[in-house]
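Note that this complex is displayed minus one protein chain, with the remaining chains in position.
Chain lettering (A, B, C and D) follows the sequence in which the chains are written, and residue indices restart at 1 in each chain.
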Amino acid sequence: MIPTRRDLFAWGGGLAGGMLFTPVPWKVLDDVSIWSQNWPWIPQPARGPVEEKLSSCTLCPNACGMRVRMAAGSPVGLSGMAGHPVSRGALCPLGFGAHQLNWHPSRLRNPLHRGRKTSWEEATAAFRKALGEGPIAIIDGRTGRAASTVLERFAAAHGATYAAARTAEEKALGPYQRWTGVPTSSLGYDLENARTIVSFGAPLLDGWATPGRFTRLWSERAAGSSNPALRLIQVEPVQSRTAAFAWRWVNVRMGSESALASALARVLMEERLVTARGPMPSESVNELAGKTGLAAETIQSLARALVERGPVVAISAGDNPSVAALNVVLGAVGARGGILRRGGGTKSPVPVEALSGRMRAVLIDSTVPWEVRPNVDAEVFRFAAWHGGTTTADWLLPAPGFLEALTDVPTPPASAIETYAVATPLMAAEGSKDAARFLAEIDPAAGSLEDAIKARCEAIYHAGKGGLIGPEPQPVKGLASADKLYEALGNGAVWTGEAGTPGGLRCDLKEWPGPSAMESPAGWTDGWTAPVLPPLAAKLYRESDLRQAPARSDV
Amino acid sequence: MFPGVDGFHWTFGHIFFLSVFVAVALTILVTLALATLRTARDLRTGKAAGICWHADFGELPEAERRCRHELAGRVEHRTCPNAFDCRSCPDYARFADLAPTVEPRTYGMNYPGDRFYHRGHTWVRPETDGTFAVGLDDMAERIVGKPDTVELPAAGTEIELQGPAWKMSKNRQTIRVRAPLEGTVVATGGAGQGWYLKLRPRGQANLRHLLRGAEVPGWLAGELDRLQLQLTQPDSSPSLADGGILVSGLMDAMPKADWDAALAATFLEP
Amino acid sequence: MKARYGMAIDLDRCTGCGACMVACASENNVPRLPKATERTGITPMLVHPVSDGKTGVAFIPMPCMQCEDETPCVKVCPQQAVELDRATGIVMQMPQRCLGCRYCMTACPYHSRYFNWWDPAWPAGMERTLNPGVAVRMRGVVEKCNMCHARLHAAEDKAAEAGKRQIEAADYVPACVESCPTGAIRFGDLNDGASEVAKASRTPEAFRLLARLGTEPKIYYTSKRAWVRALAERHPAGEPSQPAAPVAAGGGEVKHG
Amino acid sequence: MKMPRTSIFFGFGVLTALAAGWLVFPRALYERREQPFRFPHKTHAEKSGTSACNDCHTLGKDGEFAGIPKTKDCATCHADRMGSSPAEALLVDNYVKRGRETPWLVYSRQPANVRFSHAIHTRLAGMTCRDCHGAEGESDAVPVYEQNRISGYSRDIWGHSISRLRRAPGDGMKMSDCENCHRRHGVDAGCLGCHE
Partner (left out) sequence: MTSAATGVVMADRRLQVRGEARSSTARFALWLAPWVLLLALGIYAGGLCLYYGLNQTNMNNRFAFGLWIFLDLGIIALGAGAFFTGFLVYILGRTELKPVLNSAVVLGFICYSGAMAVLMIDVGQPLRAWFTFWHPNVHSMLTEVTFCITCYLLVLTLEYIPVVLRNRQLRKLPPFVVFEHRMHLLMPVLAGIGTLLSFFHQGSLGGLYGVLRGRPFAFRQGFAIWPSTFFLFILSAVAVGPSFLMLVTAAARKLTGRKLVPSNVFPRLGFISGVLLAAYVALKAVDTLIWLNVTSPAVGFAPWEYYAYKPFGTTLLFAEIVVFGLLPAVLLVQGRWLLPGAALACCGILLNRFVLTVQTLALPTLSFDPFLSYTPSWQEVASFGGVVAYGVILYSLSYRYLPLFPQSKEQTHVSGR
């Protein structure tokens, strides 16, 4: 029997009808719907146990305490460490996305020589050669670290210049170091006890110094109040975020901050609002007021407001001797709520700005911001975890990224209290090497990072001051040995020394300083510079108009 | 959505919505199923040809639906309401007795009076053995000439009135011939024999629906008229003079003409 | 025990730093979309800068308002991909059921819903940083703030381990709340009269956005500044002819309504 | 009465469909994947003298369920070969000594947007492991893992019976199974309770 076409149709009809009574259409529909719901090709988070570790943020020198949520061996979320003495549980917006930085598209993966891929061996050989020919300089971005010790020791052993780049906060403390001899790394603002703060363009609410420190203080004592417990006076030519939320915003002419500081000092002394006597600004209040674009009366009332509720402290955005002198006049140097000398700190090395002329080579640590370019003609060995855009470096050497290497974090700039913490590697760093290890491989006498950190722990342990905060808070005296301290720090604990006390600092002006070229960081990230933005922060920039903050000046 | 699936719970909205939706879906399905079942039934019971014919009849322009009594001149004007099936026409008797007013003429063609004519250009001739011979009429033969192929149904095939009787082809044009009456094919002939099919009618034979006598000239006049109109290109002079005699083998003579339309209109295709 | 989670955001404290937005995106595995603009990106938490046209500046962090009544998005979703959770008051979105019709987005007066215009993608290797508690959404679906309810689940698990049905309030804190450096965003159960949010919501400084639409949003804002409070409605009741002065400082364009 | 030819072919079509749908399809739909090695739950229960599942499948302090033990847990006993079974040899040589995790295929794995709290179901609802996972703990070998070729799910999610009728307890872990159990016990978790 040969089936006809009609028979085939009948068979097909039976097949189709019969299928309805089998699981085929229903199960396939169910599976296809599951498939269409899951989109198997989208990225899936790794499954694995979730644990939380404590560490410190190493993106910038401000060393915020950080909780790291780890899943399947990778950091998947960052948040602030509550109770941290300086950062007080806060992180900056960049910090919240920092764990993604290591996979940033501009991550440096291997050494580059003038844009060409090269090897560590070649880089080492080139550096050895340069070292032999001399002279060279080694530039550090954050002094006081264990790595700094290694760099400094290497420099000393090989006749190299050890120089350092300074943050805006450190620069602002420069005049006091010049006048008192106390290094900037031992100076801090006692913001916690100040009741009036006059800021000359310092982006206090925009992540100045340690981001959480002032914002917390402001939100507790000033936010939303017309008569706040903490008076913030912002002197700035544009309405920055800080100016927008300040108790008073003084809208001065661009670059006239020194003039205003001088005018205020003159009013304070002329009207005997302060007890201090000493050199006075040579120009009259009216002359100075003319420079600022403000009425003399405005300056006079501002001066009265300064002393109305003490303690008062003036903060400048950069190295501004007039503002420092105003602090001297206000009696804020060495006083409660003013500028204090605290423990720790290291002798300030040569500032990078002081380097000039011709040198054989310059080695730049990965902590040095990209825009810091020493004014020397030399072969540049630049360590970095990420490409920072265009560069004049001859050698680009990949440094470990975020949370990839062991490093210690000394006291953040401008802090009134001494701290010390250690960030242990939470991720594997492949093919990267930091400057300290690079130098230690060339000359083992420079020492290892671990040894330097241990030595620091030893010193803290023997001094016996302060205590640990973190997983198990306890005083240093309660620890069995320096190794225990090292271990605790490795687990994310933060050592906190004693806060600076009034009276340890004395400063007398010989003459009134002249106007300075104001170095004013105006933006959010200018206090320090991010090598690259964490992807999520970059996303933010693009997808919100938040960073185009209202910048108006209508006064 | 369905009770018992994925945490379904009844609310007023569900009851209202689902009942409306189910009612609509059921109505649509039932309609579709009804139409399908009835189609199957019609096909099984042999009503298909009739339905097809009715559909075709419905599309005929009014001029083509003239009653046979009008053709014979018994009435002034009458449109067939009955799909040319006079056997069931209630008014047939009323007009049949009237005298025709049309002169008997065949326009030079051969239309013997012993036969009955179908508007599809076939004739039916009662045979002595009780069967009926079916052939093409003279006008159709003159148009087609000698067909290239002829495809006849096998003996024993049931054919339906107005359904397809046989197929021919001429100059790559397929011609399907309508059956003038229903019945069983008992023998097949061909162009040579002068007849194509011999049918044994189903039940009592009734040829009342076929044209005869005075109706034939009236009908032929209209057919020739239309054929002339159709074969005349809009931009050419008339090629078929009035009163002339239809040449034999017109399809060969005028290969460029719109035979597709002409043949369809000449009813040779169901 | 039913909870009704809500927020009270102190606009006098918000400095617009954006930490909440980054923390939110990180917590919720929001992809970095290279081609996204401010109108096609995904920002479950979005801070709007506003100004009174003079020197007054405020930043308004806007998560999903978690409307309690007549929830616009829940009502319109054709296939129940959006639900108002009865136990927590959280409006949750189920991307796996969403067909991407975006009707809910047109329904939301707060523009708090975001469509995945692109395939989610991360630079090679960065998938390792995805938060394991939160499933990545695919292209073509709508998503929104769901009050970090993965954290609620974690808190419930923790409580259950200890044999408790009630979670500790401190265990469930959304990422934006946790990240706010000024503590401007407070979070808690509005049904618990003693909670910080419930208290804040009852102060005269408290207001909700577009409350007159009747959607009962559970995000409260507080401000001592009258012009900021006036942002609540397009037209404050009683002065219908006076358009609210505040305008958006969006993309440098300043428009006076 | 003679069956019409068409009906015979139609009936034959129906039979073909039934055979293909009920017999061939369930086999064709799933891809059978072997587990890395044979694991006898029964032997482990006997040797260790405990049959409590949570001795190995632990629940963390934060309520997080650890799932399948890690290689280091196995290594507490199997640091070196204890017996002569080839499965143990595989474990020790391939995983313990090399410090790798065993790539077990998980029968009850749900998609990423599903949240299931073992803590709530065992601690608060008093359910036993058996209620959902059946008598796996008494088996002598873990079964072959069958993966749906379309959805990628384990067969255990749909359940072993292709018709989902007359299933054993714990057979089937689809959303409707969760919901039916929840409804039986009068627990309403909403969507949020179990999703994302």
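In this section, a residue touches a chain if its C-beta (ideal position, glycine included) is under 8 Å from a C-beta of that chain, and two chains touch if they have at least 3 such contacts.
Keep in mind that what you see is a predicted model, and the values were worked out from it rather than measured.
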Query: Taking the complete complex into account, which shown chains does the hidden chain touch?
result: A, B, C
Listed residues B:27, B:88, B:110 or B:193, member touching the removed chain: B:27
- request: Out of C:56, C:100 or C:123, point to the residue that touches the absent chain in the complete complex.
  value: C:100
Statement: Even though one chain is not shown, chain B touches it at residues 1, 5-6, 11, 13-14, 16-17, 21, 24-25, 27-28, 31-32, 34-36, 38-39, 42-43, 47-49, 51-52, 54-55, 59, 61-63, 163, 176, 229, 260-261, 264-265, 270
Message: Tell me which stretches of chain C touch the chain missing from the display.
response: 35, 37, 39-41, 48, 50, 60, 70, 72, 75-80, 97-103, 105-111, 113-119, 138-142, 209-210, 212-215, 230-235, 237, 240-241, 243-244, 246-248, 250, 253, 255, 257
Message: If the hidden chain were put back, which residues of chain A would touch it?
response: 32-33, 36-37
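One rule holds in what follows: only the chains that are shown with their structure count from here on.
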- prompt: Where the centre of all protein Cα atoms falls, which chain's Cα centre is nearest to that point?
  reply: C
- prompt: Roughly how far is chain C from chain D, going centre to centre by Cα mean, in whole Å?
  reply: 38
Message: With centres defined as the mean C-alpha position, give me the chain B-chain C separation in Å.
response: 75
Cα-centroid distance, chain A relative to chain C, in whole angstrom: 29
Task: Hunt down the residues of chain B that sit against at least two other chains at once, touch-wise.
output: none
- request: Spell out, as numbers or ranges, the residues of chain D touching 2 or more other chains.
  value: 60, 62, 64, 111-112
Partner chain D, residues of chain C touching it in the complex: 83, 85-88, 90, 92, 94-96, 133-136, 146, 149-150, 153-154, 156-161, 163, 165
Task: Under the touch definition given earlier, write down the residues of chain C that touch chain A in their complex.
output: 10, 12-13, 15-19, 21-23, 25-27, 29-30, 32-33, 36-38, 40-43, 46-47, 49, 51, 54-55, 57, 59, 96-97, 119-139, 175, 178-179, 181-184, 223-224, 249-252
Query: Which bits of chain A are touching chain C when the two form their complex?
result: 37-39, 42-48, 50, 69, 71-72, 74-80, 90-97, 99-100, 102-105, 205-207, 211-212, 215-216, 218-220, 223-226, 239, 241, 244-245, 249, 524, 534-540, 542-550, 552, 554-555
